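Note that this complex is displayed minus one protein chain, with the remaining chains in position.
Right after this comes subunit A.
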Amino acid sequence: MAAAIFQGFGASTALSLSKSIDSKRVKLPFGRSLSERRASFVVVGSDGRLVSDSSRARKLVTNAVATKADSAASTSASKPGHELLLFEALQEGLEEEMDRDPHVCVMGEDVGHYGGSYKVTKGLAKKFGDLRVLDTPIAENSFTGMGIGAAMTGLRPIVEGMNMGFLLLAYNQISNNCGMLHYTSGGQFKIPIVIRGPGGVGRQLGAEHSQRLESYFQSIPGIQMVACSTPYNAKGLMKAAIRSDNPVILFEHVLLYNLKERIPDEEYVLSLEEAEMVRPGEHVTILTYSRMRYHVMQAAKTLVNKGYDPEVIDIRSLKPFDLYTIGNSVKKTHRVLIVEECMRTGGIGASLTAAINENFHDYLDAPIVCLSSQDVPTPYAGTLEEWTVVQPAQIVTAVEQLCQ
């Protein structure tokens, strides 16, 4: 299997897939025709196999390929779209899903009348009513439990944690009831809940408000975890998470809410288990997610000037890992650098290192390097906080050392 990158839209590509694959071509050729062909489309998985699709109106974008320049990371074929900020993209996705399915409802602190502490649910309470956009008291454990109970009966709640760190109070409900009920009931109940909220290190928010919960949740069997990083994938992942019948935890980042990007007008839903190829390259594979993607892209600019050609992949799916895309990249470059904001001990990077070592050991020319945040509570002082997370200069140094 040569290149992993291909374009999969348009009904006509279904037949001529093997011939039209060209890893160097990154601009999608079917610009205009896509909007005309909106009614008929094809869903293709990253490995080229056609997935039979039953739902009429949605389009599954499986592998969003970026241009080599620094434009927005993943655009669809149609050039006219609309520009918006990341929190607006989340809101758009949420609103579209609430319009589409009356079972979808939101619950959380200040999501209703206040509009959401990060404005993700702004205007929704007015449109859908107080029961569908429910302002809860400050009782994370029980309103998460309430959401799970409602999901057992067939509703599709979205529970918002005002900050991911607060969801530690609901850990029992998330681990025991949310993750395990489908298994322990022998498949009788499904829990189509979405738990979302901002996490990550912000601007001097202090230790308790700068937590990264990906590492705590990653061992829970039965849940899926995704992290969004751009307005495009935020909307797509939000919609996919709501439509999924599994419990999904959607990690957002406090500092990314005001990112602006142009996203397509048509409806699109992304796949929950796919990684995103941000920048194809040849020398080293850099795996990252959420905010660190931007630090990596900044470092990539420097690296390109120095003559390196890094391949940057936004893993997006934190559980399960998209070992297919990652594996193909490793087989090509033979060097891996993981850049994450999670803690060093027991973080996502640690699990990813183990997974890559186990599966692709033969393809590695050097040990995997994992850059993560320091194992300290995030300090308040600005300079100290800067040194807790990985900075672009460190990424450049690491790549230089890795490629020696």
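A few comments on the model shown:
By definition in this document, a residue touches a chain if its C-beta (ideal position, glycine included) is under 8 Å from a C-beta of that chain, and two chains touch if they have at least 3 such contacts; residues count from 1.
Note that contacts and distances are computed from a predicted model.
Matching "Coatomer subunit zeta", "Serine/threonine-protein phosphatase 2A 55 kDa regulatory subunit B", "Regulator of G protein signaling 9a" or "Pyruvate dehydrogenase E1 component subunit alpha" against the UniProt entry of the left-out chain gives the name "Pyruvate dehydrogenase E1 component subunit alpha". Contact with the chain that does not appear here is found for just one residue of A:V111, A:A240, A:L352 or A:C370, A:A240.
Touch with the chain omitted from the figure is made, among A:S117, A:N141 or A:Q391, by A:N141.
Listed for subunit A, the residues touching the missing chain in the whole complex are 45-47, 105, 131-132, 134, 136-137, 139, 141-155, 172-173, 176-177, 181-190, 221-222, 224, 240-241, 243-246, 248, 271-273, 320, 322-324, 327, 359-360.
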